[in-house]
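Let me give you the structure first, and then I'll get to my questions.
The complex appears here minus one protein chain, its other protein chains still in place.
Which chain is which? They are A and B, in the order written, and residues in each are numbered from 1.
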Amino acid sequence: MSPDPALPTIPEGLRGVAHEPGVAKPDPILVVDGLRRSFGGVTAVDVEHLEIPRGLITGLIGPNGAGKTTLFNLLTGFDTPDEGDWTFDGTSAVGTSAYRVARAGMVRTFQLTKALSRMTVLENLMLGASGQHGERMRTALLPWRWRAQEQEVLERAEELLVRFRLDHMRDQYAGTLSGGQRKLLEMARALMVEPSLVMLDEPMAGVNPALTQSLLGHVKDLRDVEGRSVVFVEHDMDVVFDISDWVVCLAQGRVIAEGPPSAIGADPAVVDAYLGATHDHRALREERRRRREESGA
Amino acid sequence: MIETLFFDALRSAVGPTAASYALLAVGLNLHFGYTGLLNFGQVGFMLVGAYGMAITVSVFGGPLWLGVIVGVLAAVVLSLLLGAPTLRLRADYLAITTIAAGEILRFLVRNTGSDALTGSVFGLRQFAGDFYALSPFPPGDYLGPLRFNANRLWVTLVGWGLVTLLSLLVWALMRSPWGRVLRSIREDEDAARSLGKNVFLFKMQSLILGGVIGAIGGMVFVLALQNLTPEMFLPQVTFFAFAIMILGGTGTVLGPTLGAVVFWFLLTGLQSGIRSVVDSGAIPGVAGGQAVGAVSLIAVGLLLMVLMIRRPQGVLGNREELRLDVS
Partner (left out) sequence: MVSSSVPSCSVRSTRTAISTVVPTLAAALLASVAVALALALSLGASPASAQDAATTEESIGGRLAFEGEAVAGVTIVVASTDGSATFETVTDADGAWLVVLPGPGTYRVELQVATLPEGIGLRDPERSSLELRVFENSTSAAIFALGEPQEVESDLLRRILQGTLNGLKFGLIIGMTSIGLSLIFGTTGLVNFAHGDLVTVGAFLAFLLNVTLGLHLLIAAPLAVIGGAVIAGALDRGIWRPLRARQTGLIAMLVVSIGLAFVLRHVVLLFLGGSRQSYMDFTLQSALDIGLVRVQPVELWVMGLSVAMLVAVGLMLTRTRLGKSMRAVADNRDLAASSGIDVQRVILSVWVLGGALTAVGGVFLGMIESVDYLMGFRLLLLMFAGVILGGLGSAYGAMLGGLVVGLVSEVSTVWFSSQIKYVWALGVLILILLFRPQGLLGRRERFG
């Protein structure tokens, strides 16, 4: 199928789309416009225009401090922008609280995993299911009203546990899981919500290499088997180029390059951002420290 | 002497005061143990429950059942007032606001300006008649060496009955999906949010329910004493309830009950012990009544510190959970 086995081909939906920042795509699931967020004078995110394609895997890359996590936080309602607008599936999502964003179908994971330590792995998953009748306080006391649904949720959770090879940990507290297992747990839990767009914040960070392959497989399955859209942040370029259909590069809060993996690696802006950034970063820290010592701020 | 001391302690451990504190702790456990809400003003809920009931009955001459409803509603209103500004903020804001609210309420009820309603520093009396009229026990001495009179026996039974009932309620709720969401909020509210749970709503429900249980505890407390004064609602009441909850095991159904019994047994035993030592004049220069109060409160403070440092999960706490340190 692919002429070059090292790099995936450009999927149909993105053929003919120009490789430039802010380019329009045929069927975007998420469209961002003029989004800005600054912390005490430092601009963390400043995105003019960005479209995320539907049904594909989009990799979000950029040097440390490029604003990737802040962008995630803004889009999923965990932070409020200074200005800007974005639509999810055609509906404006500005000012929507985080839980509504999740219910609308945009579900995220966290860079530092948030396993619910003193709950079992199974409970972690079952929590994810939406629209549970038993979560209403009134019905909670009437088990016959939610028992059937609970059984369905349980079955779904158990399927996912098997798929993510966590079934042997079913009744362990999530706090006892290893870092990699937590990443798996969080991804599986996000799937319980049945999202149309999954936002993964560094899903491979801290995961041992043996597990990385299976995680990658899971991410691909999200697209290929379940037809979901995926956005993920990742530092490991091999991973990004391996599974992404499209790559967006962020630096200092701005989108500096977009394109298929085959094109992005050679993009001079990207190379510059990475090389320049390490340099810049150190210089910036020196500068901050100097300022701090001078003014005491 | 040891025997008197033992029966004093036991009498207190199974008595109505211990039952009211168990109720306060059941509510607090729902807040802190299951939802992770830091309510340092449980005494405020207790106060509005007790005053709501007593004012309705003794000032307006209403029936007892109406008084109970007023007390419960007052607790609901207080939860809404406290929760609305703070439940979206960091956990410590709720702690500060609730402890402040408890004190505000106490200042307000003891203020001369509210004399007509609350009896200011004198408090209120004559609201317990209806309640004791329901008692099925003829006058007499009950429970052998514990020497409960008929009224005390009645209020004790009602108190522990309520503890049982409300503990069952909490147990039933916590094993439902609703309870699962509450526990997930305790663990990490952002995770719950990212899964589409309306965290604010669940926190508010928990605050209200736990507050109402605290208000019921307040009603039992003043019904047992048959009067109420503002000085019964000092901030330390909340911290007794905290000590009870942690002693019994946070996030366990039986924790508050066990904690209340053990706590009051130890506290009363300690107080009687100190009193007999001080009265015998063994320690020169230390005044009687004050010393008993001070030393027992120092002991409560130390208990709270040592438990929190060594066994944050309490006596009944789950060992497995203990390993996963609370963060």
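Operating definition for what follows: a residue touches a chain if its C-beta (ideal position, glycine included) is under 8 Å from a C-beta of that chain, and two chains touch if they have at least 3 such contacts.
Computed from a prediction, not measured in an experiment: that's the story for all the values here.
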Among listed residues B:Ala91, B:Leu168 or B:Leu254, the absent chain is touched only by B:Ala91
Residue in contact with the excluded chain [from B:Val199, B:Ile216, B:Ile246 or B:Leu267]:
B:Ile246
Considering the whole complex, not just the chains shown, which residues of chain B touch the missing one?
36, 38, 40, 84-86, 89-93, 95-97, 99-101, 103-104, 107-108, 110-113, 121-123, 229-232, 234-236, 239, 242, 246, 281, 284-291, 293-295, 297-298, 300-306, 308-310, 312, 320, 323-327
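Just so we're on the same page, only the chains that are shown with their structure count from here on.
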How many Å are there between the centre of chain A and the centre of chain B, using C-alpha atoms for each centre?
44
What residues of chain A sit close enough to touch chain B in their complex?
76, 78, 97-100, 102-103, 107-110, 114-119, 123, 126-128, 130, 132-137, 140-141, 143, 146, 150, 173, 175-176, 189-190, 192-193
Per the contact definition, I'd like the list of chain B residues that touch chain A in the complex.
169, 172-173, 176-181, 183-184, 186-188, 190-199, 205, 209, 251, 320-321, 323-324, 327
